[in-house]
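Note that one protein chain of the assembly has been removed; the remaining protein chains are unaltered in position.
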Amino acid sequence: MAENNSSLLDVHDLKLHFRASAGIVQAVDGVNFQLNRNEAVVVLGESGCGKTSLAKALLRLLPRNVAEYSGEVYLGGEELMGLTDEEYRKQIRWVRMSMVPQAAMNALNPVLRVGDQVAEPMMIHAGIKKEEALAQARDMFSRVGVSADFLHRYAFELSGGMRQRVAIAMSLVTLPDLVVLDEPTSALDVLTQANIFNLLKRIKKEFEVSFILITHDIATSSELADRVAVMYAGQIVEVGDAESFFSAPLHPYAQKLMASVPRLRGDQELEFIIGKPPSLIDLPTGCRFAARCPRRFEKCDQDPPVFDMGNRRIVKCWLYEGN
Amino acid sequence: MEALKRSFGEIRKYPSAVIGVIMILVLIGLAIYTVATIPYSEAIRLWRGGEDIWYSTPRNAFPVWTNWFTDVKQPETIVMFSEDNPDVTKEYTTTSSGKTDIKMSYTFDYTADDFPQELSLFFKTEYVAKEPFASITWETPDGRTIRVGDLAVSRKQTYRISQDEALVRRLGGEKPEVGLFADPESPDPENPQVLKGTYKINVSVLLFEDTGDASAEYVVFGEVFGWAGTDHRRRDLMLPLMWGAPIALLFGLLASAGISVLTMIISAIGGWYGGVVDGIIQRITEVNLTLPFLSILIMIGTFYSRSIWTILGATIVLSIFGAAIKTYRAIFLQIRESTYIEAARAYGASDMRIIFRYLIPRIIPLLIPGLVLGVPAFVFLEASLAVLGLGDPVLPTWGKIINDAWVNAALYNGYYYWILEPAVLLMITGLAFAMLGYSLDRIFNPRLRGL
Partner (left out) sequence: MAEILEKKLKDQDFSDTGALLQVKRLHVWFELRRFGFGHAGYVRAVDDVSFELKAGQAIAVVGESGCGKTSLMKTILGLNTPIKGDIIFDGMKLSELDRKGMMEYRSKIGFVQQDPYGALPPFMSIRSILDEPLIINGVKDPKERNERIRQVMEEVRLSPVDDFIEKFPHMLSGGQQQRVVIARAMILEPKLIVADEPVSMLDASVRVEILKLLENLQKSHNLAVIYITHDLSTVRYFSERIFVMYAGKVAEKAVVDEILNNPLHPYTEALLTATSEPDAANARIYKEVPPGEPPSLVNPPTGCNYHPRCPKIIEGLCDLEDPPEFEPVPNHLTLCWLHKDA
């Protein structure tokens, strides 16, 4: 068993910028965070804040119009940014780090049987023969709660929840250390969502895998979170353990975000954040949230550094200077 | 509409589109200029006219620009009319016996390296009973005077100097167009050279009555003529080349626009109503797609009418139920399910309103590039039919020129300009619309960008 508290992933100043006709899209702009083994971090953020781009940057799944891709990423102590694309593909992607892409359940290959699709990563990365890979796929299917009969079916013959399970199975077959889940449940029904989260919790225990769960759904994110990272306009503005975060978020944006979550019971008034996030092409120089922040003060015209609040909690906001 | 405007604004970013637009504008300019300067009836009269109209032009003359590429400069055509020409002097002398002698003297420079094709004088005279009498002499640059001939001239008389046997004899068996221009000191008398310089031809017309007049047009038929050359019927090719532009553009645009718009409306109706309506449209399309389009056009041209309007109508009718119906239909079936159309139904929009205000605008970005790209196809179609001899019998078109050239074995005879000129214009037209069309396709369908 791997040590529970050893660091698995360390990200320093990760940047991924795209070239677009209107200018440079700073989708990931200096992201820092750290993740331990067998830990799940939730990356929370509004649509368009750069969550998917962060996932792409971590897995080096880059589009053609990249303007900048830099920073340091350590996986189990090994620096990844220095690897060539070929080395990265052979040693990292899907071997030690895999992904369930956004809308993966709709992205399954419609003309391949789902069993073959799950077996494929093993054949490519572990060089396993087809029969063996299929046997492992069958095993993986039972672990994610898909009947083995479904191995021979096509994606369109399965329900959304089943397809999502297949996509999760695909990310797990090579037994990676880290799986990035990009909005794994956002198109699913409540009951199916709950089922998938039950599954992810079990997998986390069984496989001792770490998760990066990307989502905009704060309520369901608590189902898996050990830690929470809040992303705003291309940057991570707060990271903390789930316990402290959900009870008392620090960053004004995170506070506002929490106040906007509808609750089943109780009658606290819902709040919303006036205005909209800045364009990632034309970012303000100071704190990126300043224009919408209810607690803004003079300092906020300058870009706040990341303040360490102890206990692996960091926040990027001038309010916490000197704490 | 705003969105369309914006998309068109983007054209500026595509050099090929800009070039395409410029070329199209030039073609349209040419078409407008042509129609304004040579009215339709005039164009038809000239195009259908025979020797009576085209008497003063050489037959199968190359365009003048061919001289730029050869060492031996071919003679241009010289046309001199006795009236209102500074290089022609005209004097009337009345003799004591009541006769009038009209002396017309044409001075011209001849600098070409080769001999002309023909020489002619076209007389017009006015008299009551007795035909006037003309005598013609020739003055060479080196001072020789040669008697050309004498003849009685009727009211309208053509004197083909080149065919005057007496003159041939007088010139020692040399053809007049050679003998008159030949340098007597040519090193090889078998192969005489042109004596370059200023020539003069004197025409004196004697009127035997006290009233009357005479005029004469003197023509040196060159081996080159105008910027376009001439065809086998002496017609200046400039006419069909210019008039081909408005006809080609009109045919191409009408056919392409008519087909695109009608196809779109039909498929929108089918896509919206679905069921039986759609079924009928689909079946008609399928049947139509199996019909041999060109063969039917040829049959119509051969047995019914070759009028451009008939052909245009037949082209449109045969093409509206084309393959595009299937493409558009697929798109309409998709758009039809859009939630904005559901919303429109919810606030009470009628079927027609939905088709024209909600369905069709969505497909216009697809339609416009298709329409532009369709233009050259129909221009070529019209030309091809003309080449096959099924062009409009009345109209001067590019295809018709190629057809004439073909029938008269132009390439065999070396008259390459005859085919080259209309072919180049056709290619320019095709290129212009293609360049614009493909750029528009990229602008309107951004998914294609970067390909």
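Read from first to last, the chains carry the letters A and B; within each, the first residue is number 1.
The definition used in the following text is that a contact is a pair of C-beta atoms (placed from the backbone, for glycine too) under 8 Å apart; a residue touches a chain by one contact, two chains touch by 3 or more.
Since the model is a prediction, treat every value here as computed from it, not as a measurement.
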| item | value |
| --- | --- |
| Touch with the omitted chain, as defined above, among A:57, A:224 or A:287 | A:224 |
| Options A:24, A:126, A:194 or A:291, residue touching the unrepresented chain | A:194 |
| Contact residue for the chain not shown (choose from A:124, A:261, A:281 or A:309) | A:261 |
| Interface with the undisplayed chain - residues on subunit B | 1-4, 338-340, 342-350, 353, 357-358, 361-362, 364 |
| Residue numbers in subunit A that touch the chain omitted from display | 40, 46-47, 159-161, 189-195, 197-198, 201-202, 216-226, 241-243, 245-247, 256-258, 260-265, 270-273, 276 |
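One rule holds in what follows: only the chains that are shown with their structure count from here on.
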| item | value |
| --- | --- |
| Interchain centroid distance [CA atoms averaged], subunit A/subunit B, Å | 69 |
